[in-house]
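With one protein chain removed, the remaining protein chains of the complex are shown where they sit.
Let's turn to chain A:
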Amino acid sequence: MFAYIVKRLLGAIPTLLFLVVAAFFMMHLAPGGPFTSERPLPPEVLANIEAQYGLDQPLWKQLWDYVTGIVLHFDFGPSFRYKDRDVNDIIAQGFPISLTYGTLSFVVATLVGVSLGIAAAIRHNSWVDYFAVSLGIVAQALPNFIMGPILILTFTLWLGLLPGGGWNGGQWEYLIMPVIALSTSYMGNIARLTRSSMLEVMNSNFIRTARAKGLPARSVIWRHAMKPTLLPVISYLGPVFVYVLTGSVFVDLYFSTGGLGQSYVNSALTRDYAVLLGVTILYGALTILVNLLTDLAYAWFDPKIRY
């Protein structure tokens, strides 16, 4: 197991390097640069600025300096757009925010989704089932960019209960709407997935055997049905966790949370190369890590899988 983890982590290094190189060249292929503006800078001013940021060097040199900067000093370079700040500052400020509401959204989506799915499967074809299924479908049809405005209109404008945005150090009333907006559609998916998986498991031979030997329904469900039910759900949860952390652009946008998703998109639009690369590397590393965790969780849930 330990050897497997080490092997996977070592294997991540070339993957990340490839990601950096690919992102670097794709970024430079896009027309325009960080200092292209409506007011084109006089050539000598542009030259001064490019020299300051090393953009006057050949591309391979820029890439080399960038990678060595990270490896040797853990320095992701300066932001070209926000001139008082480094990429390290921007990530240090935005990532904890994204991580907080992303993790909360993930937990909420998983707990509510799995509970709904199980309730629906156990009370198959009853009102509980219909209710859970309808709720799941509605939730699934409400991506965060629809939920955002609906929530703000309802809770801020009409009811006046919650602040319409901001972060305020992660105070609870600032967290509610971002978490609901981000978790809803995933919750719907998880509920649907759990329900169908559980229905399948409940109809399988080993459950019938467990029932036949007289085990109480509770033990059948918790001890025998639970693990196999959650296997397909887990393979979905891995990517979801990465999505809630990285795909939070709309939440950042609507709720002004100051999270990293917004910086990511802005950096692409403004060609803030260093920020774009830095966040890409972070998200890449996160994806690799979460994939590994998912695979490990798999082994725990399914005895047939061993590393």
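The definition used in the following text is that a contact is a pair of C-beta atoms (placed from the backbone, for glycine too) under 8 Å apart; a residue touches a chain by one contact, two chains touch by 3 or more; residues count from 1.
Simple rule for what comes next: contacts and distances are computed from a predicted model.
Of "Polysaccharide biosynthesis protein", "Probable chemoreceptor glutamine deamidase CheD", "Peptide ABC transporter substrate-binding protein" or "Putative sulfur oxidation protein SoxZ", only "Peptide ABC transporter substrate-binding protein" is the UniProt protein name of the chain excluded from the display. Among A:I13, A:L59, A:L153 or A:I305, only A:L153 touches the chain that is left out of the view.
Of the candidate positions A:L9, A:A30, A:A141 or A:A217, contact with the unshown chain belongs to A:A30. Along chain A, the points of touch with the absent chain fall at residues 30-33, 35-42, 44-45, 48-49, 51-53, 81-85, 90, 93-94, 148-149, 152-153, 156-157, 160, 163-167, 252-254, 256-259, 262-263, 266, 269-271.
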